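In this view, the complex is presented without one of its protein chains, the others remaining in place.
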Amino acid sequence: MDLATGVAAILTLAVFSFLYRDNPAYKVAESLLIGLSIGYFLVITWNNSLMSLLFKPLFGDGRLSLVIPLGLGLLMFGRFHSKTVVLSRLPIAVLIGAGAGAAIPAMLGARTMAQMSATVQPLWSESNSFNLSGLIVLIGVICTLAYFYFSREHQGGLGRAAKVGTWFLMIFFGTTFGFTVMSRMSTLIGRVEFLLVDFLHLTN
Amino acid sequence: MRRRLPQIVCGLMGILLLILYFSGHPIARSLNLLVLVEYYQIIFAFTLLLGAVSFVKVNLKGIERREDRPYRVVALLALVLMPVLALIWGIKGDSPFMWVFDNIQVPMQSTVFALLAFFVASASFRGFRARSVAAGVLLVSALLALLSRSDLGGFIANHVSPLAEWLRDYPSMSARRAILIGIGLGSLTTSVRVILGIERTWLGGWK
Amino acid sequence: MREIGGLKAIEEAIGRATEMARPLLFTPGWGGDIQRPTTIASMNILSQVAETTARYDCPLIYPTHDPVIMSVAQEVIRESYVRAGYPDRVREDNIMYVSSSQFGYAAAVDGLIARNRPASVFLLGTFEAESLILAETGNSIGAIQIAGTDSTIQLAFFIVACDYTLIGEELFAASGYLSGDQSILSSVRAQDIIKILIAVILVIATIWATIDPNSTWWKYQ
Partner (left out) sequence: MKPTSRHLCFLGLAVVVVVAMLVDYRPALTPSDDTRGMFDYIDSLPQGSLLLVSFDHEASSLPEVRPLALVFLRHAFARNHRLIGIALLAEGTGVGCGLMNQVAKEYGKEYGRDYVYLGFKPQYVAAILSMGESIRQTFPEDYTGRAWESLPMLEGIRNYGDLAGVISITDGSMVMHWVEYGNGRFGVTIAAFVAAAMVTTYDPYLGSGQMRAMVGGLRGAAEYELLIGRVGSGARSMLAQTSMHLYVLLLIVIGNVVYFRNRRSRGGT
């Protein structure tokens, strides 16, 4: 067994030990993981963003306009002093504003309108049969929207629609749960495979 | 002024990006690119630096106060290790940086993820109770989905799986669609509120 | 306006932490950034929660994966403590950045829950796979847990593992109810009106498409 497998196996077991209870082995693994992952992010961000988008063009090619984002970025560090904390709101404002502006058309078009449009289907298909699934989708969408109607108490017709909406929601949650279990088990299979095959050589 | 200026900047950025979205003019397109690449990406990169620095600060203080000292030392050493390795040997496929990533970070992360499988088991045992009609519907559709994704052949493959597929393709999809529409509307109004300066939570406080 | 069940649960959860004089843990999940509406709604609720923890001097722990969210949360919490009249009770170090990596974050929050044993855990924001890791760990130490998210996959897990779950838009509405902010409440009403419109358009368009299968006016793009 090589060093890499040994190290990985010990750390794998240390993390699994949390299932019994919190313990020093888990705490070491946790601290190591947090530290390494922040370090990894730093390196990747430095290489792929700061170097390639900022420092190389600014100092290499002399693109002086980049001084502005550089300055805005540095203002983030105003957070470390109570007097300069307000400065850090400026770069945050750029991030939030730009994000909100870009979100509006996407939310309106790709999300709301496209999904509405896909809900509309002829209920009588060309082969002269009734389109039950299409009707169910329509009912499902409308009743679920009724569940998310807040302005009035859920009574009467609205109440009934909202109740049906809850059932549709529950079908969705249940189905999703089934698929998600599949995903989660795959991850565990991956780790067990590593322990049994690479570490213990019990099977191949 | 402490709040007004950021608020104005935020509103202007929002309106700018909104207009740029719809314009096909070359100047608008290059302006769009400028904001997205230079401003957005670079500022965000700095925020990650900020996160790392504040993580170091919090942990140094903890070490001073002798709280969880050994663990904090491990975390800080690990944080420093990655940039040092990258600086000396680079980040190519066979570098020590990638070795640590592949053999220490990835296995630990995958294992934390794999804990989920166990938590799915305990939550299924404890939480999936048919307390009401709605909970019953949740339970039954979960059971059907689980069965349909298992290779049991026979009755399940012929009857349960088609039913589960139908549930997924129509009722389940329609609920997800309504949630998408609802959240789309919510996101839309929040974005408009942020740009107009009505939503100011991000400046601290809601009033 | 209709009652949202989660609101009472939120108040109870705060009350329980202050009564037991145990910490309260609040985290916005790994999936969102600051401009995401769920994050903003979560901040609104945080502001309310912080005001109460300030009054009872109950520790508030706020781990996050995003430095910008951390910065904003510090402002929101400080502001709330000032409003409650106890600016000196803020513990800034409890509002912390704990790695942007999904399971680095999950491992860190798990550790915080296991070691600080909070009486109440608030999982409000955008969650991905880490949701159930956090919720089950919270459950194992007997915390009351309030979850709320627009991440549809995680809702199934929250419903199963938490004491109360705000589903999707309920989170936005709850932030309006709790803060009593009229502008949020009016936008909730405005969205409701749009929902009615959407339902009406869907019905009309479906009937139209059924009668005239060649029509296209309702098609997007």
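Per-chain numbering from 1; labels A, B and C assigned in written order.
By definition in this document, contacts are C-beta pairs under 8 Å (C-beta built on N, C-alpha and C of every residue); 3 or more make two chains touch, one makes a residue touch a chain.
Since this is a predicted model, take the numbers as computed values, not measurements.
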item: For the chain not depicted, the shown chains it touches; value: A, B, C
item: Option from A:Ala9, A:Leu72, A:Val86 or A:Ala102 whose C-beta touches the chain left out; value: A:Ala102
item: Residue of B:Asn59, B:Ser110 or B:Thr190 touching the missing chain in the full complex; value: B:Ser110
item: Touch residues of chain C, complete complex, unshown partner; value: 31, 33, 100-103, 128-129, 140, 151-153
item: Touching residues on chain A - with respect to the absent chain; value: 19-21, 40-41, 44-45, 47-49, 51-53, 56-57, 98-99, 102-103, 105-107, 109-111, 114-115, 117-118, 172, 175-176, 179-193, 196, 202-203
item: Hidden partner chain, residues of chain B it touches; value: 21, 29-30, 32-33, 36-37, 40-41, 44-45, 48, 91-93, 98, 101-102, 105-106, 109-110, 112-113, 117-118, 120-122, 124-131, 139, 142-143, 146-147, 149-152, 168-169, 172-173, 176-177, 180
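The rule is short, and it goes like this: only the chains that are shown with their structure count from here on.
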item: Longest centre-to-centre distance from chain A, chain (CA-based); value: C
item: Length of the line joining the C-alpha centres of chain A and chain C, rounded to whole Å; value: 15
item: Length of the line joining the C-alpha centres of chain B and chain C, rounded to whole Å; value: 14
item: Residues of chain A engaged with two or more neighbouring chains; value: 15, 18, 27, 29-30, 33-34, 36-38, 40-41, 76, 79, 92, 95-96, 99-100, 103, 112, 116, 119, 138, 141-142, 145, 148, 169, 172-174, 176-177, 180, 184
item: Where chain B touches two or more other chains, by residue; value: 44, 47-48, 50-52, 54-55, 108-110, 112-113, 115-116, 120, 138, 142, 176, 179, 181-183, 185, 187, 190-191, 194, 202-203
item: Chain B-facing residues of chain C, complex; value: 34-37, 40-41, 43-44, 47, 66-68, 70-72, 75-76, 78-80, 83, 93, 96-104, 106-107, 110, 129, 132-133, 135-136, 139, 150, 152, 156-157, 159-161, 168-169, 172, 179, 181, 183, 187, 190-191, 194-195, 198
item: Chain B residues within the chain C interface of the complex; value: 44, 47-48, 50-52, 54-55, 58, 61-62, 108-110, 112-113, 115-116, 119-120, 122-124, 126-128, 138, 142, 176, 179, 181-183, 185-187, 189-191, 193-194, 198-199, 201-207
item: Chain C contact footprint on chain A (complex, rising order); value: 15, 18, 21-22, 26-27, 29-30, 33-34, 36-38, 40-41, 76, 79, 85, 88, 92, 95-96, 99-100, 103, 109, 112-114, 116-117, 119-124, 126, 134, 138, 141-142, 145-146, 148-154, 169, 172-174, 176-177, 180, 184
